[in-house]
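Following: one structure in structure tokens, then a few remarks.
Left out: one protein chain. Kept in place: all the others.
On to chain A.
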Amino acid sequence: MFSHLAVASSLAIGDMLFYAICFIILMWLIKLVAWKPINQMMQDRADKISNDIDSAEKSRDDAAKLAKQRQDALANSRQEATGIVDSAKKQGQQQRDGILAQAQTDAQALKDNAKKDIEQERQDALSSVRNDVADLSIEIASKIIQKELNADDQKALIDSYIEGLGK
């Protein structure tokens, strides 16, 4: 081995130069062909993955926000619906009360009118009956008695009877 080394030492410079230069050329070629593009790609991939993670995080946040919004909207609409139903109920109650009251007053008015009419009728009937009875009784009396009885006296007499009947 040592003899080999001794001989080699006389060869050394040429081989060393050859290897050094070839190695540098090889390094340069590998850099050109593989090292740069692959490292670039690895960097791109790392960036893409971290971007993906970020965007996934973001979309998860968005989804959570949307879900919360929907939840809120749901609760809100439920409340609103309850309000609407309540107000409708109240309005209905009011309307019912109003209609009822109206009906009551109408009925009362009708009743009053009817009473008044009846009273009127009665008065009319009474007065016409009074007149008729007076005339009739005069006729009857004049026929029966055939006596000269003053019509006015007769009427006064009949009236007093009728008064007694009306009470």
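Just so we're on the same page, a contact is a pair of C-beta atoms (placed from the backbone, for glycine too) under 8 Å apart; a residue touches a chain by one contact, two chains touch by 3 or more; residues count from 1.
Keep this in mind: contacts and distances are computed from a predicted model.
UniProt records the chain missing from this view under the protein name "ATP synthase subunit a", selected from "Methane/ammonia monooxygenase subunit C", "ABC-2 type transport system ATP-binding protein", "ATP synthase subunit a" or "Thiol-disulfide oxidoreductase ResA".
What chain A contributes to its contact with the hidden chain is residues 1, 3-5, 7-8, 10-20, 22-23, 25-27, 29-31, 33-35, 37-39, 41-42, 44-45, 48.
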